[in-house]
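A protein chain is absent from this complex, but the other protein chains hold their places.
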Amino acid sequence: MAKKQYAFYPGCSSQKKASADNFLRSIDVVCQKLDVQLNEIPDWNCCGASIGYGEGGELPRLVISARNLALAEKNLPGQDMVSVCPACWLATREAGERLHESDSLLAEANEALREAGLDLKNEVKSRHFVEVLIEDVGFEVMQQQVVKPLEGLKLAGYVGCQTNRPFGIVGESFENPRYLDKMVEMVGAQPMETYDQKVTCCGGALAFSEPEKSQKQIRDIVESAYDHGADMIVTPCQLCQANVEIYQSEINKKQGTRFNMPVVYYTQLMTIAYGGSATEAGLDGQFIRAEKLEKLAGK
Amino acid sequence: MADNKFAAYICSGCGIGDVLDVKSLEKIAQKEGKMAVVKNHSFLCNAEGVQMIRDDIANDGVTHLCIAACSRRAKAEAFSFPTAAVSRANLREGVLWVVAEGSDHDEVRQEMAEDYVRMGCAEVKKMKVPAGNPNKAENKRILVVGGGMSGMTAALAAADAGYDVVLVEKTGSLGGFARNLVKRVPFNAPHAEAQPTGVEELAAQVAGNPGITVHLNSTLAETAGSPGRFLAKVAQESGAVTEEAVGAIVQATGFTTYDIAKLPELGGGQANVVDQAGLEALAKAANGGAIKRADGKIVSSVVFVQCAGQRDETGTHLPYCSGHCCATSIKQAMYFKDANPDVDTVVMYQDLRVPGMGEDFYRSAQKKGVLFTKGKASRVAGGDTCKVTFRDLILDEENTVDADLVVLATGQVPSAGVDLDAWSAVVTKAEGGDEAAKAQREEMRSTSVLKLTYRQGPDMPQFKHGFADSHFICFPYETRRTGIYAAGPVRRPMDMFQAQEDATGAALKAIQAVENASAGRAAHPRAWDLSFPSARLEGCTQCKRCTVECPFGAIDEDERRFPLFNEQRCRRCGTCMGACPVRVISFENYSCDTVGSQIKAVNVPDEFEEKPRVLILACENDAYPALDMAGLQRHVYSAFVRAIPVRCLGSVNTIWITDALNSGYDGIMLMGCKKGDDYQCHFVKGSEMAYYRMSKIDDTLKQLGLEPERVATHEVAITDNVRVARMINDYVAQLQDIGPSPMKGFG
Partner (left out) sequence: MSDANNRALGAYRSNFLKEVEANVEEGHWVKMCMQCGVCAGSCPLGPHWQHSPQKIFMMIRAGKRDEVLTSDSMWMCTSCYNCIVRCPRKLPITHIMHGLANYAHRLGLAPKGQPTREIAKLFWDNLVKTGRVNELKFSLAMYFKDGFGQGIKNAMAMQGVGLGLVKAKRLNPLELLGGHGCKDKAGIHKMVAKAREIEDRRKGLA
């Protein structure tokens, strides 16, 4: 079977030894198993994330995403652009749509892009890796690769914001998206379907600037996972993963809680279920070790 | 009268024969029911079964038949025998489908079925085939009162359907309020721009239609008669009177605007403060150009104050929302924006209400830059620079805004004529000889629209806030004056689009009314019914309860103060029959006897058998269908109840209650439609009357030494199939706690 080819936009946090390094490793395994080839866009740049607006304004912010689209268009023609980071995906897709809606904005963007020797026709489709898995590969094929069902593992599927809003995965509702629970089922684990913090905001970038306010959000997200009897939280988002995992110790310190809830990526679950090792799944990169998952990997 | 021959037909189909002892039912029909012919059939509603009955009628002289099969609401076409009196014993929906399954219940199930056969036989013996009304009422012309958008639309709809129309308009031209408007709120997609009113074209169509006779500068001097034979005296301004014979009437007399002089705190009466009608006049004068104030200054800023003198909670102004005014202000703000986008236009609203597709219109105005401020104006000062003081309801602060012009969105005041409650108070005084009251009565009559000669007063009864009563929940065009239909803002506040739709509906109702009247049938909801009430006058005590309580003003009084029935006005609800203390009013197919004999036919076991008997008198419009539906869905209820359909709870005569209690029933359930402000009673006032009468029955119960719980009145809607079964079971359990009726064995 010919490999499916995509122009890959890893984003800042999914570089080697960056905060989502472990995510990237598990993505590699999943892609190999599912015959998906991600071709890194040469010299891609940061998308501006969710606080780029403050200083970057409108056009500069759109232009940095336009540069990535232009690079993909030029170097990897005919391939859809795929991000594994919701913020990267959102920024790029939004830039593509906004420049598509307004010819004058596109003209202005191209005037700026010319300074970097680029030109944008704006023909590349920007997609999230989850869309590729669900729409191009499909649950059935994904499930066929499962050799080690994650039996007995209870997972709170925490979708968060930007994978889900404002674009979301086609066919899913904003208030109660189901695909993450379906992925959990697919790997043989048990989803906590009534987990009520599924789409709660973790505070995003405000985890840095407004720690008190954000940690209130994170506390709700973790507490509810405990209340529903989850062994760990699974998420598709790097910032969600980092915020919800890393700040538990801070919350414990300040509020006397004893949170120790592992937070993993869906691709880490898939890697283990596909027979990969704990290291291949990047479980050594957990801040809070996912012991139950490691144990399953060792079986 | 030719000899009556009674027959009972028992169906054993639909599983009836598997569960019930049909032979024993036959025996009961024969011995206790005294039926001359008793037959059973395994599929009575099929062609063969129906033919068997037809043959018996044709060849064997059968005149009265009791069909013991399914509910009277099922197979009505198969079991339609117009020349015979027919009763129905409900063995399927009433017994088979509702009594718990299993042999434990065989005995009570069989007893229930036997009682229904007894009741069906007893009922039919008291019935007559309605002979039809000898008073022909065949006029099919339709009178439309009011020549505005509603009236013109109704006239054209009726004329297009082939009916002659007489249109009476008070002013010198057709068009009504719409004639004052520059444009109307959009009624076609994309609902983004105001549209031409089309009033001139419509007026020309009416004037040019050969089927429509138009009387301008005219009012009604008198309206007498009933559906199919109304006689209207049309008085011209000049004094000339034309008589027009018509079959039905559409009253489309519209509204007037609330007087802004009553709103001084909102600048009413001050310079540069106008109402929406006043703004239309300014816009008309501008003719598409810049809109100028009365003093000639071009308006560069305007504030629309919504709900001016409306939705008022203080009791001073109109308490209701007129529905159209938000969209109207949006339209008027666009007059300014379309002429000059730089004019500042603010619509100050509390709740922007734009029903229908108005949301698109609202958005369109926002796109044009009309500003919408959620605020409640407390004071408007007119003058060269008007100042609006308001509470910003979002920012929660007092604020002011200046404008060249302020428009007050005032409400619609219905032109429904005389308030009959006030009228009857004055009439009572006048009849007592009070001279002032006599003068007041004449004064009131002069403000009447229809000038009906009805005993109950000269106009339609009003419901709330002066609007003509219409059955707005279930049958919006039905009023309480048969053959007279209200359309447009006289019925409830509405915009032009709704009024035109309303007018079409009212025209259709008027057509139905003349068709039914000419066939001697009742009007809605018993539109097939040929029976009509008759009174045994020799027993009448002239108490007037029937004339007062008839919801439809169908009964006048003759010179001797006896009730005088206007059959075409009658809706056959039987409220008069329920009201009559001496039980002299009856229908050929429905009377105190047809129901009373059923009550008495039930076999009431003695108290030692521990089988209570509960009588259900269920309104045939909602409650009885709900019981049938409970059966259809197999919701089990107690086999101790015996249900009798009644035309309306209003027809329930207290004699039935006393008869039942005397016969040893343990309890009585009355089930009727919702009453009150949101009434669903098909006869408007029937269920309310029943509640009133039953509230008085407590004393009777006490005198008999009975607990008040033994008579219970319930509101049951047609959708209450689950609830009604539960209600029955709860009541039977309650009665078992109370214990058996002490009246058993005395009956």
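Labels A and B are assigned to the chains in the order they are written; within every chain, residues are numbered from 1.
In this section, contacts are C-beta pairs under 8 Å (C-beta built on N, C-alpha and C of every residue); 3 or more make two chains touch, one makes a residue touch a chain.
Since the structure is predicted, the reported quantities are computational estimates derived from the model, not experimental observations.
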(message) With the missing chain put back, one of B:Glu193, B:Glu265 or B:Asp392 would touch it. Which one?
(response) B:Asp392
(request) Looking beyond the chains shown, say which of A:Arg165, A:His228 or A:Lys292 touches the absent one. (result) A:Arg165
(request) Please pick, from B:Thr373, B:Gln440 or B:Ser586, the residue that touches the omitted chain in the full complex. (result) B:Thr373
(request) Give the residue, chosen from A:Ser50, A:Asn75, A:Gln190 or A:Thr257, that touches the chain omitted from the document. (result) A:Ser50
(request) Could you list which residues of subunit A touch the chain missing from the display? (result) 12-13, 15, 17-22, 43-46, 48-60, 62-64, 67, 108-109, 111-113, 115-118, 161-162, 165-166, 168, 174, 199-201, 203-206, 208-210, 213-214, 217, 246, 249-250, 284-287
(message) I need the residue numbers on subunit B that touch the omitted chain, in ascending order.
(response) 352, 362-363, 366-367, 369, 371-374, 392, 394-395, 399
